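Removed: one protein chain of the complex. Kept in place: all other protein chains.
Just so it is clear, A, B and C label the chains in written order, and each chain counts residues from 1 on its own.
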Amino acid sequence: MTSGGDCPGLNAVIRGAVLHGIKSYDHDFVGFRDGWRGVVEGDIMELPRQSVRGLARQGGTILGTSRTNPFDGPHGGPENIAKVLEANQIDAIVAIGGEGTLAGAKRLADAGLPVVGVPKTIDNDLKATDYTFGFDTAVSIATDAMDRLRTTGESHHRCMVAEVMGRHVGWIALHSGMAAGAHAILIPEHRESMEQVAMWAKEVYDRGRSPLVVVAEGFIPEGYDEAFAGKGQEASGRPRLGGAGDFVTQQIEEITGIETRNTTLGHIQRGGAPTGFDRVLATRLGMAATSMAEDHEWGKMCALRGTDVVRVDFSEALDGLKTVPLERYEEAKVLFGR
Amino acid sequence: MTSGGDCPGLNAVIRGAVLHGIKSYDHDFVGFRDGWRGVVEGDIMELPRQSVRGLARQGGTILGTSRTNPFDGPHGGPENIAKVLEANQIDAIVAIGGEGTLAGAKRLADAGLPVVGVPKTIDNDLKATDYTFGFDTAVSIATDAMDRLRTTGESHHRCMVAEVMGRHVGWIALHSGMAAGAHAILIPEHRESMEQVAMWAKEVYDRGRSPLVVVAEGFIPEGYDEAFAGKGQEASGRPRLGGAGDFVTQQIEEITGIETRNTTLGHIQRGGAPTGFDRVLATRLGMAATSMAEDHEWGKMCALRGTDVVRVDFSEALDGLKTVPLERYEEAKVLFGR
Amino acid sequence: MTSGGDCPGLNAVIRGAVLHGIKSYDHDFVGFRDGWRGVVEGDIMELPRQSVRGLARQGGTILGTSRTNPFDGPHGGPENIAKVLEANQIDAIVAIGGEGTLAGAKRLADAGLPVVGVPKTIDNDLKATDYTFGFDTAVSIATDAMDRLRTTGESHHRCMVAEVMGRHVGWIALHSGMAAGAHAILIPEHRESMEQVAMWAKEVYDRGRSPLVVVAEGFIPEGYDEAFAGKGQEASGRPRLGGAGDFVTQQIEEITGIETRNTTLGHIQRGGAPTGFDRVLATRLGMAATSMAEDHEWGKMCALRGTDVVRVDFSEALDGLKTVPLERYEEAKVLFGR
Partner (left out) sequence: MTSGGDCPGLNAVIRGAVLHGIKSYDHDFVGFRDGWRGVVEGDIMELPRQSVRGLARQGGTILGTSRTNPFDGPHGGPENIAKVLEANQIDAIVAIGGEGTLAGAKRLADAGLPVVGVPKTIDNDLKATDYTFGFDTAVSIATDAMDRLRTTGESHHRCMVAEVMGRHVGWIALHSGMAAGAHAILIPEHRESMEQVAMWAKEVYDRGRSPLVVVAEGFIPEGYDEAFAGKGQEASGRPRLGGAGDFVTQQIEEITGIETRNTTLGHIQRGGAPTGFDRVLATRLGMAATSMAEDHEWGKMCALRGTDVVRVDFSEALDGLKTVPLERYEEAKVLFGR
């Protein structure tokens, strides 16, 4: 079952889980359609070996996904789900999803259901795992995009801004910004004043170069409150048009007088073929999930630690968001500005 | 001299022109900085052979660009420019640019200045040439982006919309939409009602697939007037937020009830390394421009016809925009909808 | 029916032909498996609309391919094929292939069979069409590869050689070499002595740069005869190890003393997702082929002329190979050496 926002590598997890189960343990597999919706409604599809052919490199999820909560609605909750499992002779659920999905999975496991998990978030904000699949692909796409923006900036003597994903954490911005050689990286975890950002841009411009600024969608400038991100409003209460990238763009232009342009990368960051890194990680996690089910390790998920795939309790992953630590931000900040 | 919006292949033109001139004719080269501004102000840089090393694959333009008009300002106009040429011992100007640039170049050539042209437009909207460099790169980037959007659409059972460049013509939308297998392609040249667009999306959705719609930024739906594109307003006079892609997205969702998401590709379409096709075309055009200057073919530009590079009068290129002809749109339309 | 070597865009042709036929003319489609083998043996598969979903961007051919000759074997020849068509209620064959395939198609059409053609060759060596699909993808892959080789050459102060496809014609070498800024392009159509090639490499090296040489697999150096390519032998009669790229590499190193390395790109040039250019071309050709069948234009194939898709007699395409003309080679040669 795949749940929540789609992510490159979901199909590779499915393929890894199914092939390992069939070949190592003689398991049979079905897929629940569209996340928890398929679970509570018993909407399943067969997953024979040939159904997972060639999936390692295919973006999205062949099972579909949704944001349904397994405890909501007339069919939600552990008892009903237990009946669905029994009716379909299903011995275990592999729940592939992010923080919300895993929280649901934990409650079901706590209620005695046979559930194991695979962590999934393009934002890389889950604790207990070094990286999640999909993140590397998103960084790769954002980096390529910024490599392109830079040449336009330099030809027109403009400041270029790229808004990348990251509502609550700045991992995509941090990595793609470092990779692309951005002159400022703005993330939700660390406030910067617009004056400071403008000064970084100006320093670069004054040395004859074109400033490149990457902004996570959840960045809030110093002096603005949470409502900035949450309600699309300025602190002043005036309606704010566009996202953080638009705002930062307009502010840099206003403060410095440098022609500035925003590009909001949007959905292209989460679709399409995964990178080699994500395919390997996702395949290994899928295989590990099947082994966990074989071992009846209910209430646990697999995770990456260094180069090892390990098993951890759901609770470990759900202990708050994994944010960018100050030392990583300070490390990147050395490269800001001139 | 490179002028107007930047375009992948500009540097390849410069390299082709310089290397051909140095090796075949023993020419010397200087570059005017930032388009016509550098011409009217006599702001030049040396262009020795080593300055064009490795430029074939580099996006943007090392000369910089601007939208300065060569007839404006205290230093504008043919007499002043003639003085700049004389003072710097410059025998010919190679003007690389789009419709506006070439119109300026024509006026200067008509006034007796030694000017040849190289057509440049990412939108592919110049008559007298089969293709312009940069267009293939833009199509390639837009196609890749839509390949990514599709997997997200299919995982979430959404309709995905991509807004691509094309204020006045729909070539990028037409080619990238055909390449990506879009279910509707909306371009400035041909009106479609939002009801028709919504019906195409619904047909696809009802067959269990995820609709993909590509919209050129200059598309105007049937029933709306020019103000739709020009002023960012609905016909009703209410302020319209966002561009054509946002509007189409909101309308499809409203009419069909299908969850729909827009991605505006923006500046990433015009930056970065050119495709092989564009590098070859740009290199050949650059070489041809030098030969034209050697032959004193003032008032002409080089152009692609089939596989040949030919010489045509500026007037031929300036005889209106090259729009997508009805038969090409009808050809593509066969693939719309279910 | 797809026949001969595979080529990016074959699936896009199939998709274009099938969708256009179903939607415009209410045709039904079947595919012959593995080229002419499927035709003579009546080995067919249904091709309903859903079978061509998403094919525009998929490399290879879902129909399979082979090098079977339709006139060979107990089941070959027009009478037998006519029986296969009748038995399966097939009204027309769309033959997608290169010179050999189209020659076979011509003989069958001359014998009265309902055959139309679509030109296919990754080498771009068919007359009567400006370009064939697959060629642009091959150029793109070879260009990317050479961009990579160059950085290794420069770091190690080596001469890098890339052997690309092109047994009889040098189009891939010419275009990818121009695109990558190669310092020598060696093609079957034009002899160069190894001393001349070595001198080009040395000139570049002596200016502090790393020479990049692209060699078509069918290149024969001056002083060697046809046996060089045909038999993998030196003129001296000693066995020659490896292909033209290996030979050129060894010769440059021997003559100049510069450390030189070859990379034979091989099969990666013809597989995988087609470029946007090739997808558009292939889709249009597939649609045109269906229209030709609808119009009973037997004995003809569709072709690209400028930006138009036109209909030409098979004989026009079969009138010898389309080789790189001398003026195109001379144009490229200006950029060789220092």
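In this text, a residue touches a chain if its C-beta (ideal position, glycine included) is under 8 Å from a C-beta of that chain, and two chains touch if they have at least 3 such contacts.
In this text, all values refer to a predicted model and were calculated from it rather than measured experimentally.
Trainee: Shown chains touched by the missing chain?
Mentor: A, C
Trainee: Pick from A:Thr121, A:Ser140 or A:Thr264: which residue touches the chain that isn't shown?
Mentor: The single option touching the absent chain is A:Ser140.
Trainee: Touching the left-out chain: which of C:Arg148, C:Arg167, C:Arg191 or C:Arg338?
Mentor: Residue touching the chain left out of view: C:Arg148.
Trainee: So which bits of chain C touch the chain we can't see?
Mentor: Against the left-out chain, chain C lists 2, 5-6, 8, 10, 34, 58-61, 64-66, 141, 144-145, 147-152, 154-157, 160, 241, 261-268, 270-272.
Trainee: Could you list which residues of chain A touch the chain missing from the display?
Mentor: Residues touching the hidden chain, for chain A, are 15-16, 19-20, 23-24, 53-54, 56-57, 130-131, 136, 139-140, 142-143, 147, 150, 175-176, 178-181, 209, 273, 275-277, 279-280, 283-284, 287, 305-307, 331, 334-335.
Quick note on the criterion: only the chains that are shown with their structure count from here on.
Trainee: State the smallest step count from chain A to chain C, taking one step as a move to a touching chain.
Mentor: The fewest steps needed to get from chain A to chain C is 2.
Trainee: So which chain is farthest from chain B, going by the mean of the CA atoms in each chain?
Mentor: A
Trainee: I'd like to verify one number: the distance from the centre of chain A to the centre of chain C, where each centre is the average of its C-alpha atoms, in whole angstrom.
Mentor: Going by mean C-alpha positions, chain A sits 41 Å from chain C.
Trainee: CA centre of chain A versus CA centre of chain B: separation in Å?
Mentor: 34
Trainee: Touching at least two other chains at once: which residues of chain C meet that condition?
Mentor: None at all.
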